[in-house]
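Note that one protein chain is taken out, while the other chains of the complex remain in position.
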Amino acid sequence: MSNLHTVVCVKIVPKPEEVSVAPETLRLDRAGARSEINPPDMNAMELALSLKERHGGRVSIISMGPPFFTPLLRVALAMGADHVYLLSDRAFGGADTLATTYTLAKGIEKLGAVDLIICGEESSDGATGQVPPGLAEWLEWAQLTMVNSLDVDVEQRQARGRREIPGGHEILEVPLPAVVSVQTASNEPRFMDYKIKPWAFAEGRVTVWNQADLAAEAEYIGTPGSPTIVSGLDEAASRERKRIILEGSVSEQVEQLVAVMEQAG
Amino acid sequence: MKPNDEPILLDDALWDELITLTGGEAAACYQCGVCTAICPWGLVKEETFSVRTLIRRAQLGLPGGADVLWLCTTCGECEAYCPRGVDIPNVFRALRGVAWQRREAPEGLPSLLWSNYWNDNPWGQPPSQRMQWAQDLELPLFDPAEHEILYYVGSTAAYDKRAQQIARALVKVFRAAGIAFGVLGVHEPPDGAEILDVGHRRYFAEVAEQSAEVFRTHGVTRLVTTSPHSYDVFKQEYGRFYAALQPLHYTQYLAELLSAGRLHFAKPLARKITFHDPCYLARHNDETVAPRQVLAATLDTELLEMENSGAETLCCGGGGGRMWLETAAGERFSDLRLDEALETGAEVLATACPFCLACLEDSVKARGIEQLQVLDIAEIVALTVAS
Partner (left out) sequence: MVKSLYGIDEEINAIWVFLEQDGSALAGVSLELLARGGELAAQLGWRLVGFLPCRRAAGWVEEAFAHGADEVLLAEDPLLEHFTVEAYTQVAYEALWEHKPSIFLLGATPNGRDLAGRLAVRLRTGLNADCTALRVNPAGVLVSEVSGFGGGVLALIEMAHHRPQMATVRPGVFPPGEPDFNRQGTVVRLPVNLTVESVHTRIVERVVGQGVDLTQSPVLVVGGRGVGDNFKMLYELAELLGGEVGATRPPVDEGYIERARQIGQTGVICRPDLAIVCGVSGAFHFTVGIQEAGTVIAINTDPEAPIFAAADYGIVGDVHEVVPALIRELQVTD
């Protein structure tokens, strides 16, 4: 068996439909929202765990956020991951992608021998999809994004992934270590293993690292490390279906339909 | 099939596991094969689905048989005929439990469990939208001091647009009868019935314990369900977590209201109706009377009976987690059921279960049958009740 060490980046996000914008302050109100593992990250975990089944080695989970994320991250241990690393420090707060990828990269560096990082396609809250390439750049690793399947050649130290492109697919190969992102819904995440769940939720290893542990430079983390600011916030038009019936003759209906489709992209 | 001369390797740990999971249930089987003969899959498949073989495997502690293991709709017909009284659906659940441990569950079922884990419902729907079906109804939050019953809507009636009509009809009926009832709204916990059906007993126990705790903290005792599956699981499995729970299926509750003289009908229906008994009422809980009493009270004609009725009912195909698995065209029990219904000359095929409703209605649409309408008993009562 190999010593393949795969790290999965996991984000804890509020349930999207439970987040609103406070009408007076125009700030994000996520107080009442339930949290979950970012659904695309579940696909990343499934891929990592299936590689572990095929090649042996171990799977670590890395996440950034407040301590209350811990119980949610233990779900990953119950699925078969070996160790959770939570990067947690007040100073990490307010991070945009630049600061987030820097902090995660510092965590990966501290982990030492990592062969592969697997990320979900994007997060359901920010939906930028910029963490995988950003992380690869800080680490100066190869990257392979949006794959729907992946295999590694541990001896040759290569990863080979398949991804969909408009009207077909391509197969790409990169050297390890590499950062990979997985297309959402490209696999079905396994449910928790109830033989290991009691261990996962009681003793499973969760290590918390703060800024000092990572030796992260203050100007690169949290708000100071984030070039972008949110200058305005608004709730989008209702997420409920509009239920508008287009009236008129067939040609009038079709005309309206084309206008609607242009808006929808 | 393995040739007989090939050695069979027994796995002791697995054997122990199966014996524990089934409570030694399979041991009583003497391999007579009645179960295989009676199984409704025999009506739609050329190759018989050998229930007996699977029971034998369970006795021996042999996993596998995965190809047919997930076909079982837990309709309970085999159990009803078993001369040794083996709880066969439970043996199937145990075999499925072992399949989960070996990561052999079919595609789609892990997602069912995850949905329940993150959303408190098996349909992947947002938990915060659990009460959207009743947005305009202003239903009160259950209060044990004020309310006679808790109306337990259940996930399917809460989210499935068609099944929502059952819930809305029931609200109309309860109101017409002057029932003081409440709901748990977005805090209504999942019943976990489909988790048990697909055999994940350990996760089910976790869900049931949490849900029972919600009922306890809200002071719920009498609880009326939309679905026979909810009723069954509350009745059979929740007692060990919360003994005070008194579940009723809504047809039982309506029958009770009838005899108490609390339910009045304005205009009896002059339509020809036949009734499809849900397995989880008729077989798993011996309830064939209450739905008929309620239907009879709404009609000015005799209820028509199908060839297989009452405890002999033919499954719609939607139990045992089959709602989350694809059933090939030509193998759907509901198609056979329609033939039976059409033979009675009925205009309405009544049922009392959201899964039966979905399966039967799908078949009616697929076959383009126009002379037969599928309705839930709640909807029929709501049509005739005096407001």
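A few notes on this one:
Lettered A and B in written order, each chain numbered from 1.
FYI, a residue touches a chain if its C-beta (ideal position, glycine included) is under 8 Å from a C-beta of that chain, and two chains touch if they have at least 3 such contacts.
These numbers were taken from a predicted model, which means no experiment stands behind them.
Checked against the full complex, the one of A:R34, A:H83 or A:R160 touching the unshown chain is A:R160.
Between the chain not shown and the residues B:P83, B:G108, B:P144 or B:G345, the one that touches is B:G108. Seen from chain A, the chain kept out of the figure touches residues 14, 16-17, 19-21, 28, 96-99, 101-102, 124-134, 136-138, 142-146, 148, 160, 163-175, 183-186, 219-220, 224-236, 239, 241-246, 250-251, 253-258, 260-261, 263-265. Residues 108, 123-125, 156, 159-163, 323-326, 328-329, 358, 361-362, 365-366 are the ones on chain B that touch the missing chain.
To be clear about the criterion, only the chains that are shown with their structure count from here on.
Within the complex, the chain B residues that touch chain A are 100-101, 103, 105, 107-108, 110-111, 113-114, 117-118, 126-129, 200, 202-203.
Interface residues of chain A facing chain B in the complex, by the touch rule stated above, are 15, 17-18, 34, 36-37, 42, 75, 188-195.
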